[in-house]
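Structure first, then comments.
Of the protein chains in this complex, all but one are displayed in their positions.
What follows is chain A.
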Amino acid sequence: MWLVRRQLDTRFERLDPDDDPDRDDRLIRELYQEFGGPLLRQVRQSTGNDLQWAEDVVQETLLRAWRNAAKLTWERGLLWAWLLTVSRRIVIDGRRRRGVRPREVEPPEADTVAVPDATDKTLAAIVVADALRGLSPDHREVIEQTYLRDRTVSEAAEILGIPPGTVKSRLYYALRALRGVLKERGVAS
């Protein structure tokens, strides 16, 4: 199992910090090599393809990962989830700071969600949109009001007029249902 902590610790053992001012640079570079590319692809989708912004977000995310390295004892998949979480927060915070109204703040309404443009159809987009439409209204709504509109749980709770705990539980059952459907259709594993 690939443990980041172990890898970082090994490096600590090998290198005396006082002897090696480049140590931090090297560790960050290693995070870049492992996660920089995939993370940039994910982040670009939430920055509306703004590459410069996406690169800044990736850099900040990996810096935070480095700062938290001692706590990141998870296996690779969990670290990836952590990086996605942190990078999404950075994008959302950045939007608020800039006062930018992102285009996806106003996605289509529930019943028309994500009907892809005929010229831009990808198989996955079609299958996912169809799977979303097949969910119960509560489940679809909670995915839309959080992830698809870049809102946190408490922001969505306020808009929906339900407690945050209810949003989290609905989201949980919604993702299980969505994953079940996508698995059935061979899109998710």
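As a working rule, a contact is a pair of C-beta atoms (placed from the backbone, for glycine too) under 8 Å apart; a residue touches a chain by one contact, two chains touch by 3 or more; residues count from 1.
By definition in this document, contacts and distances are computed from a predicted model.
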Chain not present in the shown complex, as UniProt names it (candidates "ABC transporter permease", "Bifunctional protein PyrR", "Putative zinc-finger domain-containing protein" or "Pyruvate dehydrogenase E1 component subunit alpha"): "Putative zinc-finger domain-containing protein"
Candidates A:27, A:54 or A:132 - the one touching the absent chain: A:132
Residue of A:32, A:66 or A:80 in touch with the missing chain, whole complex considered: A:80
Chain A residues touching the omitted chain (full complex): 42, 45-46, 48, 71, 73-74, 77-78, 80-82, 84-89, 103-104, 106-108, 113-117, 120-122, 124-125, 128-129, 132, 143, 146-148, 151-154, 156, 164-165, 167-169, 171-172, 174-176, 178-179, 182, 187-189
